[in-house]
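Heads up, one of the protein chains got dropped from this complex, but the rest are sitting where they should.
This part shows chain A:
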Amino acid sequence: MSNSTVTHQSSVCYHCGDKLPAVKLNYDEKDFCCVGCQSVYQILAENNMCNYYAYNDAPGQRIKDEGHFEYLDEPSIITQLINYKDKENSMVTFYVPAIHCSSCIWLLEHLYKINPSIFSSRIDFLKKEVTISYKHERVSLRQVVEVLNQIGYEPLISLQDVVKEKGNSVNKQLIWKIAIAGFCMGNVMLFSFPEYFGLSALEKEFQYLFAWLNLAFCIPVTFYCSKEYFTSAIASLKQKHINLDTPLALIIAVLFVRTAISTIFNTGPGFGDTLTGLVFLLLMGKWVKQRTYHHISFDRDYRSYFPIAITSLKDNREKPVAISEIAVGDRLLIRNGELVPADSILMKGDAWLDMSFVTGEAEPQQKVLGEIVYAGGRQMGEAIELEVIKPASQSYLTGLWNKEFYKTDFKKRNFNDSIAKYFSMGVFLIAFAAAAYWLWMDDGTKAWSAFTAVVIVACPCVLALSTPFTLSAILSVFDKKGFYVKNTDAVEQLADLDTVVFDKTGTLTSTQNSEIRFTGELTTNERLLVASLLYNSSHPLSRQVLKVINPSKIYAITNYNEVVGKGIMGQVDGCMVYAGSMRGLPFEVGSVISKENGGVHIMIDGMYKGCFSVEQRWRDGIAPLINHLNEAYDLKVLSGDTNKDEQLLKAVFKPTTVMLFNQSPHQKLEAIKNLQISKKKVMMLGDGLNDAGALKQADFGVAITDNINNFTPGCDAILSGNSLSLLPKFIQLSKDGLKTIKISFAIATFYNLIGIYYAVQGTLYPLVAAVLMPISTITIISFTSLATRYFAKRNKLTP
């Protein structure tokens, strides 16, 4: 018992760790902030699972409203979700965003204590995934999800789950190749060492064996591990241009042929050590480049925003139907807080749609019967009925993703590919010149050996290695500061921009630091009345306002009535109190009302008292950021909102800055495209689905979010809101990174020139090649990592 008092701090909720409100719940000698937290505790206590609280203090999360999971009873949806099924058991994998600590792992891996039919559950912590096996005859998929929901771990089941691609297998094949190349390299090195140290007469008899063994190890390396280089080189030659893989493939081929010839004709040691070492290092570079963040998805589109099923009405009976199966003419039932999945016509009910995700506009829009309702709107209010006029995949919103022209028009070329052409030409020139010279001197063998030696020595492997190593080092500096870039190619794009376009809502402003402000007057007692009323509501706005008021006591309430999406009212301490949106006001109040439409309006005993409104605040450090960027970049603002903040923005931006308001997602996309047509390299910063098209079209799209695990649209990088002010430093570091790559290229050229000096004379001994290559590689890799560290320090991105 003494143990529990030590870990238990009474000022915060025992379950979720939030600060306790003045009125708290007490159960089992523990304090809870809300009924939700208490009920989770009760479930866990009943099942002897209080261990959950032993590993971490207050590991829980506040749970949201009860979800509707009827659709999980549909066999067609079940088969889409589960990974595996046999006679008795089913296995399913869910993405659970709430997973964040070791207690979560413990709890979710002991689900069998709650329901023994869920016999196994395994967590992949970094991916925030849980794989559950259950007996489907005793427990349904819906029940499994409901268990998860009850304990506060609601899985995110979206349309994208159904169509998720298994991107892992490609990476696995690369690891196979690296393993084989590494294995062969180690063995070839072992058999080459005697050669390096010189062989005595007695050991000469082994030379033959070692050479053949080396050749045998080179075969899988050439024909399996480096297959991709050959296919890529052939493909690019067919298109009549040269990429970096072309000279690499040539070198691998030359190395193999020379090794094979010298082995078969017993003309001395081959280049087996160089070949296997080269391929191994190249594959390592590729692996470094492919490494990516497990927990962040950059390829989200509307599908991860859409639910997987929706309620349809057939013959006046509710039936869940998969989004993909929605057909024109179907009747849909959209409840409060649910999303309209397809363009449709309003048939019944009072539609107030929050289109903020689509248009960026904060105010909900009212629709009248017979009007078209576009996909992506969220219903705020009573349930409505719609008739579908377009299937989900062809709606106005999803049209943003179906456009074919994205990016492919503006083919990105990185430093490597652009220099590979000149590099290869230079190498060929020297190689042919050396061969021609020796042929003219009538020395055919020397010509052949000089030609091959030049090709071998002038290996662009440094190019293939320095880029991924430098850029991935930069990526890891970025991600410590809350800037997650999709891949190394994107870092190169970041260095090469000249225009920055901002979205306003959610990008320049923050939804998290929003301030609750009250216009009007309330006495202390009236504040208590309002708080007592709000105490009964689980609406997020009610909770926010309640937090601001922080009442010392709560009155009992009678005649409580909640009109979903409009407001709440009830009899508190003898007064009739109403709190809610303006359109839900129970009485006509006429002109008293302020202009503000949103927010929580308060009425007590028929008297309008005022309004709690949520004000979005500008993010910290906006002004210095804009000042800094103004020097080197063209800035623009594209906002989906009205121009009410134009004056404020004008004060921060240069007066000449172009600002466009009331922009639809398609207009934003067009604006970016027009900039690109006038040869601008555009960076777009946005946050919502309404920016999704523009983010995708931009040369570098950055999605800004306050919580990395929240939904972000598809983009090149995700930036945490707190790090926005660091943006100029990020850009500077990426430029420094490119500089590092160029310097390392110069160093590599220096090494190559030494090698070529021997190579053109036709006297390149394999030992020289075998020593030169690792030395230059080690120099380059250590140079790039040191330089990156230095630049990161200079930009004050690392301590």
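Observations on the model:
One rule holds for everything that comes next: contacts are C-beta pairs under 8 Å (C-beta built on N, C-alpha and C of every residue); 3 or more make two chains touch, one makes a residue touch a chain; residues count from 1.
The rule we apply is simple: contacts and distances are computed from a predicted model.
The subunit not displayed here is recorded in UniProt as "Cbb3-type cytochrome oxidase assembly protein CcoS", chosen from "Cbb3-type cytochrome oxidase assembly protein CcoS", "nitrile hydratase", "ABC transporter permease" or "ATP-binding cassette domain-containing protein". Contact with the undisplayed chain is limited, among A:Val144, A:Ile180 or A:Ala531, to A:Ile180.
Per the touch definition above, the residue from A:Ala54, A:Val328 or A:Met607 contacting the chain not shown is A:Ala54. Of the listed positions A:Asn26, A:Ser102, A:Thr267 or A:Thr763, the one in contact with the omitted chain in the full complex is A:Ser102.
The set of chain A residues touching the chain not shown comprises 1, 3-4, 28-29, 45, 48, 50-51, 54-55, 102, 105-106, 109, 122-127, 168, 172, 175-176, 179-180, 183, 186-187, 190, 202, 205-206, 209, 213.
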